[in-house]
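Every protein chain of the complex appears in place save one, which is left out.
Coming up: subunit A.
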Amino acid sequence: MAATLPPIATPGQPLGSSTTHTAGPGTSLFSNQIISTIAGAVSVIPASGSSLPAITVRRAPLTSTSASTSVLPTVSSIVLARVTRINPRQATVTIFCVGDVPLNDEFQGIIRVQDVRATEKDKVKIFESFRPGDIVRALVISLGDQSNYYLSTAHNSLGVIMAKSEVGDLMHPLNWRQMASTRTGAVEERKVAKPV
């Protein structure tokens, strides 16, 4: 079956029947046919267990040096974001990386006070969790409103991963709620992500 596949697919091109394959990334179903939705190299992911082999189309990179992009934050994706401003109800961030893929454009997101951590939600104070300039690993919980994605850091692995102290020194994590300056040892409060 794989031998009959073309090396390159273009949008709309039928690649196989849905009875023998499943539609992987870059393809979609159209009246029992798996059709390509992008231009790219075709490959087949072999069947694992009871599932059928999946036909996928990989997008060509934008230039010879860049990675293939055009990803968007979706619900349940892990993103990296930079805190831009804080107020007692929420921290506003710009998302610059989804999973491992850096984005071409930055998307705005907010971390509301109730989404900062899983326990003692009523005692969370935003300014003891994030400061402008911090780099945060977060989970997208909703596509949000017209301009913001809603993010959450309510997990051990989520939270601040890089921060600078009030005077501008880089800080290292002490525990899940404190970071210390690498130069002076001054301690500041953050919602710290567990180092991986």
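Everything that follows uses one rule, which is that a residue touches a chain if its C-beta (ideal position, glycine included) is under 8 Å from a C-beta of that chain, and two chains touch if they have at least 3 such contacts; residues count from 1.
Just so we're on the same page, contacts and distances are computed from a predicted model.
For the chain that does not appear here, its UniProt entry gives the protein name "Similar to Exosome complex component MTR3 acc. no. Q28F19", which is one of "Ubiquitin-like-conjugating enzyme ATG10", "Similar to Exosome complex component MTR3 acc. no. Q28F19", "Coatomer subunit epsilon" or "Alpha-1,3-glucosyltransferase".
Here one chain is not drawn; of A:Asn104, A:Asn156 or A:Asn175, the residue touching it is A:Asn104.
From the set A:Leu5, A:Ala39 or A:Val113, the residue in touch with the chain omitted from the display is A:Ala39, counting the whole complex. Set against the missing chain, the residues A:Thr4, A:Thr19, A:Thr119 or A:Ser147 yield one that touches it, A:Ser147. Residue positions on subunit A in contact with the hidden chain: 7-8, 10-14, 26, 28, 30, 35, 37-41, 58-64, 68-70, 72, 104-108, 143, 145-147, in rising order.
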